[in-house]
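Missing here: one protein chain of the complex. Every other protein chain is in place.
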Amino acid sequence: MDYIKAFVIGGLFCAIGQIFIDKTKLTPAKILVGYVVAGVILSAFGIYEHIADFAGAGASVPLTGFGHTLATSVKEAVDQHGFLGAFTGGLSGTAGGITAAIVFGTAVALIFKPHKK
Amino acid sequence: MKSEEYNELVKKVSPKSPILKDTLFAFLIGGTICTIGQLLYTIYYEVAKLSVTDAKTYVSITLILLSALLTGIGIYDKIAKIGGAGTLVPITGFANAMVSPALEFKAEGFVLGLGTKIFAIAGPVIVYGTTASVIYGIIYYFISKFTV
Partner (left out) sequence: MTKKIGTGTYVFQNPVEVSAFASIVGQKEKEGPLGKYFTKYSYDEYFKQDSFEKAESFMQKEVLNDVIQKEQISPQDIDFIFAGDLLNQCAGSNFSVRDTPVQFFGLYGACSTMAEGTILAAMTIDGDFAQRAIALTSSHFCSAERQFRFPLEYGSQRTPSSQWTVTGSGCVLLSKSKNKENPHIKDCCPGVVCDMGVTDMNNMGAAMAPAAALTIRRYFDDTKTKPEAYDLIVTGDLGKEGKEMLKILLKKDGISFGKEYDDCGTMIYDCEKQDVHSGGSGCGCSASVLTAYILPNMIKKKYKEVLFITTGALMNPNTSLQGESIPGIAHLVHFSMN
């Protein structure tokens, strides 16, 4: 059941993104920014928590989930460290993903060559 | 002919994206990536007995690794041609946006090519995601301070 929920909700997040691509002139980078910021906002209002509880990876794998992680970790950090937490929370919470992308990106770039289409 | 008139004409002549087909594929491929994420989570949480947060982070790291490898061997862009937003929106799309410029601009050197261009597409995601989280953090700080 968890897998079906993840599939459907995750798929829906992507389907909405596709409508933005086809119907508007938004570039992929703008859509990604929109998703992350939307994730932060939905999380701040406590809405994303419900989606995440229901859909599991269907909510955490799309980039809105990245925004959700930013927001929840900021909240935790503020609870623990006060004002400073607003500055340290976001990136600490998402450090794993960002670092992985940097390190794997560099490693892959060292090994491979771009291919023609 | 006026510019507005011409642009109207262009709109009429230009082909439209096949939105139904595109959206269906985005749904299927995006859904599949999330299901793989869920499978990984089950492994990390139930089999490896990691905490919820750690398991989630490992899921992200694993997906990013897979995406980086698929990008390196030249397969991710071929899936993306069909999947569209289905490969863009998941965290794997974020990884592809970091790996592909790093790979491409290696030709201009490791520091000024790879090092600077790695953030060329995904940089704004980190910039605006982080900024939004700081704004939320500050608002949350004042709300919690003055409502207690």
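As written, the chain order gives the labels A and B, with residue 1 at the start of each chain.
Criterion: contacts are C-beta pairs under 8 Å (C-beta built on N, C-alpha and C of every residue); 3 or more make two chains touch, one makes a residue touch a chain.
Just so it is clear, the model here is predicted, and its values are computed rather than measured.
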Listed by label, the shown chains touching the absent chain are A, B
In the whole complex, of B:Phe27, B:Tyr41, B:Tyr58 or B:Phe105, the residue touching the missing chain would be B:Phe105
The missing chain sits against chain B at residues 1, 3-4, 6-7, 9-10, 13-18, 22, 71-72, 74, 76-77, 79-81, 83-84, 87-88, 93, 96-97, 99-101, 103-105, 107, 121
The missing chain sits against chain A at residues 21, 25, 28, 114-117
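Definition applied: only the chains that are shown with their structure count from here on.
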Per the C-alpha means, the centres of chain A and chain B lie apart by a whole-Å value of 8
Chain B residues touching chain A in their complex are 16-17, 19, 22-35, 37-42, 56-61, 63-65, 68-69, 71-74, 77, 83-86, 88-95, 97-100, 102-104, 106, 114, 118, 121-122, 124-126, 128-130, 132-134, 136-141, 144
Contacts from chain A onto chain B in the complex sit at residues 2-3, 6-23, 28-33, 35-37, 39-41, 43-44, 55-58, 60-63, 65-67, 69-71, 73-75, 77-79, 82-83, 85-87, 89-91, 94, 96-98, 100-102, 104-115, 117
